[in-house]
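Here's the structure we're looking at; comments come further down.
One protein chain is absent from this view; the other protein chains keep their places.
Lettered A, B, C, D, E and F in written order, each chain numbered from 1.
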Amino acid sequence: MTGAIWNLLLGLAWVLLSGDFSGLNLLVGMVFGYITLILIEPQLDALKGYPARVPRFIGFIAFFLKELIQANLRVAFDIITPPWHMKPGVIAMPLSARTEMEITMVANMISLTPGTLSLDVSDDRKVLYIHAMFLDNEEELRRNLKEMEHRALELFR
Amino acid sequence: MEPLMALAIGLLYATAIFMMLRRSIVKLVIGLMLLSNAANLLIFTTAGMTRGAPPLIPEGMTQPLGEVADPLPQAVVLTAIVIAFGVLAFAVVLIRRAYEVVKADDLDKMKDTDT
Amino acid sequence: MVKSGTIILNTAARLLMPLQLLFSVFLLLRGHDEPGGGFIAGLVAAGAFTLYLFAFGVSATKEVLRMVDPRDLIGVGLLLGMISVLPAWFMGQPFLTAQWWTIPIIDFKASTPLIFDVGVYFAVLGSVTGMVMSLMEVDKDEP
Amino acid sequence: MQLAVLMGFLLAASSPLLHRWFGQRTSLVLALFPAGLAAWLALQAPEVIENGSLLLAWQWVPSLGISLTFLLDGLSLLFGLLITVIGACVLVYAGGYLKDHPDLARFHIALVAFMVSMLGLVLADGLFTLFIFWELTSITSYLLIGFNHSDIEARKSARQGLFVTVAGGLALMAGLVLLGIASGSWSLAEILSADADLREHALYTPMLICLLLAAFTKSAQFPFHFWLPNAMAAPTPVSAYLHSATMVKAGIYLLARLHPELGGTALWVGILSVVGATTMLVGAFLAIHHTNIKKLLAYSTIMTLGTLTMLLGIGSEYAMTAFVTFLLAHSLYKGALFMVAGILDHETGTKDVTQMGGLRPVMPITATIALVAALSFAGVPPLLGFIGKELMLESVLGADRFQMLLVLFAFVAAILTIAVAFIVALRPFYGKRYQTPLEPHEAPLSMLVGPALLALGSLLLGLVPAMLGGDALLTSAATAVAGHTTEVTLSLWYGVNIALIMSMVSLGLGFWLFKRWDSVRGRLSILNPVMRRGPEAGYESMMNGIVHLSEWQTRLLQNGYMRNYILVMLITLIALIGNSILLRHSPQFAFDLDVRFHEAAVVGCMAMGALFATISRSRLGAVVSVGVMGFSIALIFILFSAPDLAITQLLVETLTVILLVLVLFRLPRFSNLSTSFERIRDGIVAATMGILICMLIMTSWSIQQFEPISTYMIENSVPLAHGLNIVNVILVDYRALDTLGEMFVLALAAIGVIAMLKLRHGEGLPSENGDGKNGEKRNAAITKEPYDG
Amino acid sequence: MDTVILIGQVIMSVALILAFVRVVRGPSLPDRVVALELFSTTVVGLVGVYAIKTGVASFLDAAIVIALMGFLAAIGFARFLERGGPRDD
Amino acid sequence: MIDFIKGTLIISGALFMLLASVGLLRLPDLLTRMHATTKAATLGVILVMLAAAMHFAEVGIVARSFAIIVFILMTAPVAAHVMGRAGYFVGSKLWSGTVKDELRPNYDPLTHELKSGLETQQNAKRQPRETDPD
Partner (left out) sequence: MRPEVALPVLLPLLSGAISLLFWRSRAMQRFLVVAGTIALFIVSLWLFISTLSEGYVTMQMGSWPAPFGITLIADLLSAVMVLMTAIIGLAMGIYSLATTGRGHEKFGYYPLMHLLLAGVMGAFLTGDIFNLYVWFEVMLVASFALLILGGERAQMEGAIKYVTLNLLASVIFLTAVGLLYGMVGTLNMADIALRMEAAEHTGMVEVLAIMFMVAFGIKAAAFPLFFWLPASYHTPPVAVSALFAGLLTKVGVYALFRVFTLMFDQTMGYLQDIMLWGAALTMVTGVLGAAAQYEFRRILSFHIVSQIGYMILGLALYTPLAIAGGVFAIVHNMVVKTNLFLISGITHRLQGTYQLKKMGGLYRERPWLAVGFFFSAFSLAGVPPLSGFFAKLVIVRAGLEAEAYVVTGIALAVGFMTLYSMVKIWNEVFWKSLPEDNHVPETATPSGDDGRLIRPSLWMMYLPVMLLAMGSLLIGVFAEPMMWVMTTISDQLLSPAGYIEAVLGASASIEGALLEPLPTGAEEAVREKTP
C-alpha cells in the first residue's frame, strides 16, 4: 500500500510540476511514477513487491466487484420480500493476516462483501468478529471468507 | 424555486428562534446553528437561484459560456458560513464550560450576574 | 473507557490522513480556477488531523506535528495573509492589489492572491485543529 | 478680569503647593487674591456707576454661544464686591478656624474654587457661562458641605444639597436654552438691551417656570428649603460664606438679573410674592424651633431669602431699593453672625445655644461683634439692617397684589426674626454662665478680623449710608434690577410711617418672644409630627422611590432570563417590521413555483431536518438531524450552481457535528423545562418571525430592479484577476478584505476556545504559582497516559 | 437520457427521504448515525447524476469531498458512544 | 449504446441507493441495517460514478470519478466498522432472529477487553443476547 501512495504522490507531483492539472496528465504522472517505483524498488523495503502487485490488484478488483454485486442482490431480495429469510449472527473468524495493514484490508473487504460486516478485531489480533446476515450455511461462509482473505493477502505478500 | 426556499427558510428561522427560546443551553446552541444556516440560505436565495451554471469559466476562455449564477452572494455566503462556524465553535465550547461551572443545562440557573 | 481507536480505524487513518492532506493541497493550489481555495483546503486538512486525533489521540498527533503548535499555524497563516496585503504598497498601489510573478524555472505563476490563500489555509487549519485538539486534550483529565 | 477668575481655579488647584511653602499662613496668602479682586472691582465702580454697565468680551465656544464675556453692572458689581470682600474675610477666618486641620489644603481648594465660580456666576454675560459657574458653585458647595466626609450626616447633607441644587440646575439649563431660543441671543447684555418683549413670547411660561425652579432650589425657597439647614454640616466658614452671604443668593441674583426682561407679569408677581412670603414665614418660624445656633441662623437665612424673593415679586421701585439694601445688609450681618457662631462652637465645643451663656466676660470682642451684627439683623437703628427692614415693610405695604397677606407674613416674620437675632447674639453672652465642653477663650485674631469688619460695615453703612459710595452703588444695582433708573437714597429716618410703627411694635414683640423662647419652643414641639411630613420627607421618599423603581425595573427587564431578553428583542423586531410591511405598506410578490421533484425532496429534508431538530427529545438525534439539514443545504448549493459553497458547507457541517459531539458528551440529556404556555407563546413568536422572513425574501427577490455589481466581477475575472473560479477570485481578490477579516474571525474563535479550555480555575493567573507552569505540568502528566479513545 | 436522469433523481430523492425517516425514527443513536451516513452517500450519488445532467464536472469535486470527509461525523459519534455517551440519546 | 449503458448504470445505481434506504428502514436491527447501507449504497455510488466517467469521457474527470469510487470504498467500511462496533458494544439490541453471537462471551464490558477466544482453545458457544438492560 505504501507503494500505491507513493505512486499517487509521484503522479500528483508530476501534475504539480508540469502545472497541467488535467486528469490525463495525472494518469501520465502515475505511469511515470509506476516506472520510477519499479526502478527504485530494490532500495526501499517498503516498496517490496509493489510493482508485481499492480496486475494482481486489477484482477482482485474484478473478483471483488463480482462479489459485491452478488451480495447486494441477495440482500436486496431479502429486504424486499418479507418474511425475512436471513439468519444473522456474530461469528469469530481466525485471521491469517498479521500486519495491521493486512488485517484492515481484509476486514474492509469483508465489510463490503457477501452479507458480512466486520465488527472488531480481538485484542491479540488473532480473530476477526464478523456479523453475518446469512448463517444458513456457516461452513460455506467461512470458506468464502477465507478465500477472500487469501486473495487479499496475495496482494500484499 | 425561490418561493419554496422562502417557505423553507421561514421555517428554519422559526425553528431556530423556537430553540433559542428554550431553557436548555444545548437547545440554544442548536438554535444558533439553525439560525446561521437560515441566514446564509436567505442571502443565497434572495439574489436569485440558477440551476446548473456555476460561476466558473472554462479553461482557456475569458468569459463564461452563457449566463452563470451570481457569484457574489456565493462568496458572501461562504464568508458567512466560515464566520458562523468560528462563532458556533466558540459557542459550543462555551456551553460546555458554562455547564462545567454552573452544573446545569438550564439557563434559568444562569441569571445571577443580572440580578 | 473504551480503549483507543481500533486497528482498523488506526490503519485507515494512517492511510487516509496523508491522502486527505494531499487532497487539501490540491484543492488549495487549484482553487483559483476550480472549486477549492484556502478555506476549503484548510477545512479538509483540519478534517485530516481530526481523523488522526480520533484514531491516535492528542499526544500522537502532536508528535506528527513535531514542535508545531496549532497556534503557530494560526500565526503563520495570519501573517501570510497580512504579507500578501503589503506588496502593493511598495508598488504604489492600494493595499491588496494583486501582484503576479512568474517563477521562471518551473513556469509557476505566483501571486499575492495565492499567498493569501495559503495564509487562509494555514489559519483555518491551525484554528480548527487547535479547537478540536484542545477539546480532546481537556476531555481526558476529567472523569 | 476673566484671566483673574480663571487663574483663581489654578490658584485653588495649587493650594496644596502653597501649603507646603507657607504652612499655616496660606489662608492669609490666599486671602490676598479676593482682596485684590475686590480692589479691582472697586476701581471699576465709578465707570460702572457712570455708564450703567461694562462689557469685557472674551470668546470661548462661539458656535454654541458660550463666551467668557463679563458683564459688569451695578448688580454684578454689588455681588462681586460682596463675594470678594466676604471671601477674603472668610479665608482669613478659616485659617484660624481650621488651624492644624489635616485637610486644610483641600478645604482651600474647594473654597477658592467656589469663590471664583461664584464670581464667575455673577459676572457672566453668556447664558451658558452663567450656567457653567452656577453648576460649579453647586459642585464646590457639595465638596465643602461634605468636608467632614467620614461623617455620614455630612455625606448625606452634601448629597442632598447637591441633588436639590443640581435638579434646579437642570431646570436652569432648559430655561436658559428656552430663553436663548426665544430671544435669539445667548448674551445677557444683548437680551437685556433688546427691544423684543419676551413676556409675550410663547415660550415665556415654560421658560419662566424652569428659571424659577432653578432660582428657588438654589436659594432655598419653600418647598426646596430643607437642604440649607442640613448644609450646616459644613465647617462654619463655609456656612458663613456659601450658605448665607453668597451661593444661596445665586438664585436671587438670577431672578434679579432677569427681572427687567421677565418680571412684572401676573405669573411672576404671583409666584414670587407668594413663594417668597411663604418662605419668609416658614424660615422665621422654623428658626425659632431650633436650638442649634447654626440651624437657627440657617433658617433665618431662608427667611431672608424669602424676603428677597418677595421683594422681587412685588417689583415696585421701593421694592427694588429695599431689595438691594436688604441684600447688602443681610450679607454683612449674617456673615458676621455665622462667624461668631463658629467662634462659639470653636471655643465652647457646642453648637447648642441653650447650653451657652454668660460668655461676654471671657470673649468680649466676640460679644461686641455679635451684638452689633444682631442688632442690624433685628433691624434696630442705626444699623443698616434697620434701613433694610424699613424699606422692606414699606414695599410690602405698597404691594399691588396679595397686600394683606404679605403684610401679615412680613410682620410675623419680623417679630420672629428679632427673637432669633436676640437668641443668637444675647443668649450666649449674657445671663448665667453655663459649663461648656471646652473652656472658652477669646478667639484668635484671625477669627475676629472677618466678623469685625463685617459688623463694622453694618454699623457704618447704617450711620453714614453714603460712605464708600454706598448710595451710588446701590442705585446702580437697583437700576440694574429694575431695568430703569432707580435712585436709592438711604436714610435712617423716613419720618413716622406705618412701616416704622410696625418695626417698633415688632421689636417689642420680638424681645418678648426672646424672653419666653424656652417655653414657646416647648409648646411648638407638638408640631413635630407635622414637620416630619414636610418637604424633606418628600425628598426622602423620592430618593427611596428611585431605588424601588430601579429594583422594580430590574426585576421586570433585566431579570436574568435570557429567553425574555430574546423575546423582547424579537417582538420589537416583529412589531416594527410587521407594522411597516403589513400596515403601512403592503407586501407585493409573485408566487412563481418552478420546482423539480428532487429539489422539493431536498428542500423538504432540509426543512424537516430543522423541524425534527427542534422537536426531538434526544440531543444527539437533534444533532444528527442538523447534520441532515446541513447535507441537504450542501445539496441545494450544488443544485443551484454553488459548488464551492457546497463543499464548504459539507466540511463545516461535519466539523460542527464533531465539535458538538465532543462537547455534548459532557452535557446532560435534554429535559423539558418549559411549560406548555411558554412553548405556545414561543411558538407563536417564532412562527410569526418565520412568516415575516418568508414574506421579506419573496418581496426582496421579486422587486430586484438593478444590475448586480457582480456582472463586473464575472467579466473581469479572467482578464484582470487571472482566475477561472469567480467565487474564489472574489474571495481572494475583489473582496479579499472580507476574507482577511474572516480568517481573523476564525483565528479569534480558536484562540478563545483554546483559552477557554486551557486557562481555567485561576490556573496560570499571577495569584497562583507565578506563571502558570502548574497547568502545563498537569497536562503534560496526563498526555503521558495511554490514550483512552 | 434526460428522462433517465430524471428517474434517477427521483429515485435517489426517495432514498434521501427514507434515510431521513430513519433519522427521525431512530430509535438509538447508532441507527440515526447510520442513516446520516447513508444520507451523505446518497448525496454523492445525486451529485454524480446532477453532474451528468448539467455537464458540469466541477460538481464532482463536492462529491469527492463527501466521499473523503463525510465519514468523519460517524467516527465522531462512535467516539461519543465508546466514551460512554448514552446511545438512546 | 453508450447512452444505454449510462442509463442503465444510473438507474441501477439509483435503485441500489433506494434499496439501501429501504433496507435501512425495514431491517430489524442496527447491524442488519448496516449491511444494507454499506453495501448497497456503496455500489450505487460506484455505478453512478461509472456512468459519470463514461459520460464525460475525459481523463481528468474519469480520474475524479474513480477517486470517488476509491474513497468511498476506503471510508465506507471503516465507518461501518466503527459504528457497528460502537453500536454493538454500547448495547444495541440485536434482532430476535439472531442465531449466533461468538463475540459476547469474549468481551468484558468493564475493561473493554476483547479476547480472541483462542487463548483457551475453546470457542464461544452460540449465545443470543438478552434484551438490552438499558
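A few points about this structure:
Just so it is clear, a residue touches a chain if its C-beta (ideal position, glycine included) is under 8 Å from a C-beta of that chain, and two chains touch if they have at least 3 such contacts.
This is a predicted model, so every value here is computed, not measured.
For the omitted chain, the shown partners it touches in the full complex are B, C, D.
The residue from D:463, D:549 or D:680 that touches the chain not shown here is D:549. Contact with the chain not shown here comes from a single listed residue; of B:30, B:57 or B:98, that residue is B:98. Not every partner is drawn; the one left out touches subunit B at residues 1, 20, 25, 28, 32, 35-36, 38-40, 42-53, 67, 72-73, 76, 79-80, 83, 86-87, 90-91, 94-95, 97-98, 101-102, 107, 110-114. Residue positions on subunit D in contact with the hidden chain: 59-64, 66, 103, 106, 128, 131-132, 135-136, 139, 142, 146, 149-150, 152, 155, 158-159, 162-163, 166-167, 170-171, 173-174, 177-178, 180-181, 206, 546-547, 549-551, 553-554, 557-558, 560, 562, 565-566, 568-569, 572-573, 576-577, 580-581, 584-590, 592, 594, 693, 696-697, 699-710, 712-713, 733-738, 740-742, 744-745, 747-749, 751-752, 754-756, 758-767, 770-772, 775, in rising order. In the full complex, subunit C makes contact with the omitted chain through residues 71-72, 74-76, 78-79, 81-82, 85, 88-89, 92-98.
Keep this in mind: only the chains that are shown with their structure count from here on.
Listed here as common contacts of subunit C and subunit F: A, E. Chain pair with the most C-beta contact pairs: B-D.
When every chain is reduced to the mean of its CA atoms, the largest separation from subunit C belongs to D. Distances between chain centres, each the mean of the C-alpha atoms, put D farthest from subunit E. Centre-to-centre separation of subunit B and subunit E, using mean CA positions: 20 Å. Here the spacing of subunit A and subunit C, counted between their Cα centres, is 30 Å.
Computed centre separation for the pair subunit D/subunit E is 68 angstrom, with centres defined by C-alpha atoms.
Each of the following residues of subunit E touches two or more other chains: 9, 12, 14, 16-17, 33, 35, 50, 56, 58-59, 61-62, 64-65, 68-70, 72, 75-77, 79, 82-84, 88.
For subunit B, the set of residues touching two or more other chains reads 51-54, 56, 59, 78, 82, 86, 89, 93.
Shown are all chain pairs that touch, namely A-C, A-F, B-C, B-D, B-E, C-D, C-E, C-F, D-E, E-F. On subunit F, the positions that touch subunit A within their shared complex are 16, 19, 22-23, 26-29, 31-32, 34-36, 38-40, 42-43, 58-64, 73-74, 76-78, 80-81, 84-85, 88, 94-95, 97-104, 106, 113-119, 123-124, 126. Per the touch definition, subunit C reaches subunit F in the complex via residues 1-3, 6, 8-9, 12, 15-16. The part of subunit C that touches subunit B in the complex is made up of residues 33-35, 39, 124, 127-128, 131, 135.
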